[in-house]
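This is the structure I have questions about; it appears just below.
A single protein chain has been removed from this complex, and every other one stays in its place.
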Amino acid sequence: MRDLLLMVVVLTVLSAFSGGLLSGLRNATAARIEVQQLKFVKGPAIKKILQGVSNDPIADRFTLKDGDIERKFFVGKFDGKANTVVLESSGKGYGGDVGLMIGVNVENDTIVGAGVTTHSETPGLGATAKDNPAFVSQFKGLPIEETFEVTNDGGKVNAMSGATITSRAVCAAATQAGSIYKKLKPQLSEKLKEFNK
Amino acid sequence: MLNQKKLIVSHAPFWHDGSSITVRSYHTMLAALPAALFGIFTYGMPALGVVSLSISFAIIWELLINKVTQRTVSIGDGNAALIGLLFAMLLPATSPWWMVATGTFVAVVIGKHIYGGIGGNPFNPVLIGVAILMVAWKDYFDFNEALVNYDLRFAMVYPLAAAKHLGTSGIEAFSTAGLLLGQHSGGIGATFGLGLILGGIYLIIRGFIRWEISVSFLAGVFVTALLFHMSDPSLYAGPVFHLLTGYTLIGAFFLATEDSSSPVNFIPMLIYGAGAGVMTVLIRNIGTYVDGVVFAILLMNLINPICDKIRPKALGKVV
Amino acid sequence: MIKRSFIGLTKPMLKYEALDLKTPEPTIIQEPKKVSLFLDKTYGFKDTILLKIGDTVKTGQKLSVSENSDAYVISTVTGKISSIETLAGDYGKTFTSVSIEVDENEEIDDQFKTLAAEPTLDSAINFLSGVPGKPAFKIFSDPEKPINTIIVNGVDRDLLVGTNQYVIKSDIDAVKNGVRILKKITGIDNILIAVPQNMMQDAIGGGAQVVTVDSEYPATLPAMMMQSILGQILPAGQSCEDMGVCFLSAEAVASIGTAIEEGRIPSTKTVTFINKDGVKSLASAKIGTPVRNIINAFGVTLNEKDRLISGGPMTGATLYSENFPVLADTDAIMIQDRDNIPFISDYPCINCGECVRACPANVPVNMLVRFLEAGQYEEAADQYDLYSCIECGLCSYVCVSKMPVFHYIKLAKYELGRTTSAEATNA
Amino acid sequence: MAKTLTQEFTKGLWEEIAPFRLVLGLCPVLGVTTTIENGIGMGLATTFVLVFSNILVASLRNIIPSKVRIACFIIIIATFVVVTELLMQAFTYTLFLKLGVFIPLIVVNCIVLGRAEAFASKNSLTFSIADGLGIGIGFTLSLAALGAVRELFGANNLTIWTTPTSIIGIQEVFGTNFEPFTFMVQAPGAFVCLGLMLCLMNLVGSK
Partner (left out) sequence: MGYMEIIIGGIFVNNILLAQFLGNCPFLGTSKKMETAVGMAMAVVFVLVLAGVITWVLYTFFLVPYKLVYMRTIAFILVIASLVQFVEMFLKKSIPALYAGLGIFLPLITTNCAVFGACILNVDKDLNFMKTLVQSVAYAVGFGLALILFAGVRERIILARVPKPLQDTSIGLVTAGILSLTFYAFKGMI
């Protein structure tokens, strides 16, 4: 009986210790981890999209509520003017969700650039979406509030050969970004004004 | 008796049919010679360089490893030279010397000698050498790229690459007769279909290779290619094309038949050969690689030990 | 040695040569000055030795070494015992060799003559087990393994050997006689006589059913004959006797016939002599004659490093000395020139599969030999059909690596036999 | 024979160097060693878990009932693995990405559990620290060595550490003309390379 009790006590204490330690550490590192993730996962894509910005878009970020979801926006300043936001959306790809960063010029509502962030597509096939600039650059200059589709489905985006599913995912993500953008445009403009002060 | 003569005492049988590893090796080389010479004539000095370099390196590596492992020198059995020759026959004529050196090292040392030499290797050493080069130096193994500076009497496009990227429309330029007579690009000794077939028939007649493996391999390629072709004639090339291009023929007669890594019983030989044939076309048509022979045979080498357990019941065996 | 044919697709196809109808009569080998007779047993340390050096023996006298053993040999000459030695043979076999200096004046021992009038199995066991052909009469008296069929072997076990075929042709009456006597003393009616196709006529009539045997090696090995003649498959690890079948050579049966008919125990053995160039001749020699005498009679010189073989090319055994005698079952003496001896190599199996295709017993020799080489005899027996081997030697004959496969097999069987018998005694 | 503290430490560097001698913990060894950097990172992460779990196990060894000891060890190890995960995410995020699933897999690394069970649960705190450090550093060295061979021939580089702004190490070791033998940095190359290194170790060890 004493043994049993000891076992239970030891296990409970250990678990409690473990839980406490971990949740403490989790809280302590959460903020830093977020920055790191942004910097390394989204940073490169954002940098590519916002070539020639004069600010640090990762530092200049804000969040907006879209229903229950919190969405992050990164601000790009060109010639001292905060006129571009980068937002993230996603679409269902071949091996899971494909994350897309898309930059929009709020003055004329056109896309300034796009880049794939997280994905689990097949190397050599879908994964090229991330490395191959030719594919995502098709979005550049297009109006954001459009429904994007690959040519096979009647749209005007040329799919990557052998990776139509991934291409569709990217299109879906861009379309989703468009609808988010449309929905939050008023708040966005408000926020950007703060950066322009 | 004091003047006792010393007689040879040994165990029965006292006859032997005279076969030997040496004889087999040299005859296999002899059978491969027409195709190899054709390649040398077609591709000229660079091809001759690759062939001689490959054979010499194979022999040197074998000698070195004999010394390192302190075993009897085994270059006399001709197996190292055979490995060198077959290896060279698979390479593009433009292969740089270090690729030949590395490849023969892998074939002879990793493929064969770490398993204790001849007979111990579970995989075909030549194919291990080629496979490792194929994954390590892709560009050098891309025949279109490697042979880009050649201007021969025929279209310098690698038929399998054309079929893969362009479908049937890409291969209209290749006639069956042309393929048989080596009027297409590829490995030094792998393009001369007629020569390979003659060599193969010679080996089969002499009993140096087992016809079951070669025939079932070719049948496997044929049937699978035919099925693909029927499913979409514009996308997938026909069976004869698959039989005469890439490494199919050299694979059927010279690579799949390597003794140590292939089965010896009838049904397993059929399974092994047919399996390699089917995989070859699968890889060519739906896999990543342009030619599937190398990996298809290696894969079947892997299955060989288990597959070869299917065998006729031994006499009087009580189960 | 025989070279592989140019076309290598098929199995080896070694044919027994049927004995030529015009074969000359055997060369009679002169009686030697000294004979050596072999007993299948050695005497133990504590045994009472019944024979002494200097004892005189008569022709036809039964010689036993010790009281504790029923092994015996029938003297084929009259003379004085000059030495008694024990010898070791292959695979743990041991012999006692009794050498006798031959006396000019032959005296015949007549102990057997009285028994011959009324032949019984007992008298056969006691006097006729060492006649030319060496019939194993003892197996008829084992109550646990009753014999129901006797096959008289008018064919020879090995290639080139013609001894039994010669007996069928020259002495068929004695054979038929022997068959009659066998029926009488063993009570077994089912006696078959197996001959090559071309001797069918010679053997007909005489109370035994005549059957023919295929002419391709190894059709005449007992297990193969069981299958082709009786349609029975010998279970792996069992002997023909276990199945109730006894093989007797035609020469042995003829010897029985002659012995009972004439009241005299035959002592002359027909031996096929196979020359260096593979030409065969017949010789007729007293059991116990040194092999040297036969070689000399044919005018052959035996050089250093030649090979001297008792038996045929596939299953015979090498002799290390020309002084070795002709024994009751020495069907052939073969000489191989040193330049023709195929040497074994230390290469491993390359898995070429030649042996697997050649093996008449479907043994997976390629795998078996790996285990045997590694000394893993039990796995070899359990998984790779060691005991299915009928010991034809074809696997070694075709082995591309020139491995001593057959030797490995015999050695493994011997070693396993030793461990199992050791376990049996310990248990 | 009792060992000294130094011996407990140094045995992990040669006599019992993992994974060569112990042939355990192979997955990370094979999975991540495409560069020296990955090897070192993985090794240090494992060392961290090893040392801290050894410390905790050794301190608690008299309290933990033997029936649930494995469960306790697993909880302890898993805790430190998560700690490592969190810390790496916070401070060395790129390395964390490269090592991927192999960081959480430290929890099943046979070496870590093996040391807890075989050593720390039977020895004092200081000895357990020495043991953990020794085995961990040995493991790190092995991974680094394997990473070095694979990276050198497979990528023509030797990368010891990458910071956001620069790379410590040598690039293009054999010159720009050299075509890297990329087989080495691929999956099969990992096995072959480890096998051959083990052969070398056996050769050296048998002398």
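Things worth noting here:
Just so it is clear, A, B, C and D label the chains in written order, and each chain counts residues from 1 on its own.
Here is the rule we go by: contacts are C-beta pairs under 8 Å (C-beta built on N, C-alpha and C of every residue); 3 or more make two chains touch, one makes a residue touch a chain.
This structure is a prediction, so every number in the text was calculated from the model and none was measured.
The chain not shown here makes contact, within the complete complex, with A, B, C, D. Here one chain is not drawn; of B:F123, B:W137, B:Y236 or B:Y272, the residue touching it is B:F123. Of the candidate positions D:V51, D:I137 or D:L194, contact with the hidden chain is made by D:L194. Residue B:I110 is the one among B:L7, B:I21, B:L53 or B:I110 that touches the chain missing from this view. The chain not shown here touches subunit C at positions 348, 370-371, 373-374. In the full complex, subunit B contacts the hidden chain through residues 69, 110, 113-117, 119-123, 128, 131-132, 135, 279, 282-283, 286-289, 292, 295-296, 298-299, 301-303, 305-306. Interface with the hidden chain, as seen from subunit D, comprises residues 23-27, 30-31, 70-71, 74-75, 78-79, 81-82, 85-86, 101, 104-105, 107-110, 113, 187-196, 198-200, 202-203, 206.
Definition applied: only the chains that are shown with their structure count from here on.
Across A-D and B-C, it is B-C that has more C-beta pairs touching.
Subunit B and subunit C have Cα centroids lying 48 Å from one another. For this pair, subunit B with subunit D, the centres built from the Cα atoms lie 41 Å apart. Mean C-alpha positions place subunit A and subunit C at a centre distance of 90 Å. In subunit B, no residue touches at least two other chains. Residues of subunit C found to touch two or more other chains are absent. Residue ranges on subunit C touching subunit B, taken from their complex, read 1-4, 6-10, 12, 223, 233-238, 302-309, 311, 313-323, 334, 336, 338, 341-342, 344, 346-354, 356-357, 360-364, 366-367, 385, 387-388, 390, 393-394, 396-402, 404, 406-407, 410. Residues 1, 4-21, 24, 72, 77, 116-120, 204-208, 210-211, 259-265, 308, 311-318 of subunit B are the ones that touch subunit C when the two sit in their complex. On the side of subunit A, the complex with subunit D involves touching residues 3, 6-7, 10-11, 14-15, 17-18, 21-22, 25-26, 29, 32-33, 36-37, 39-41.
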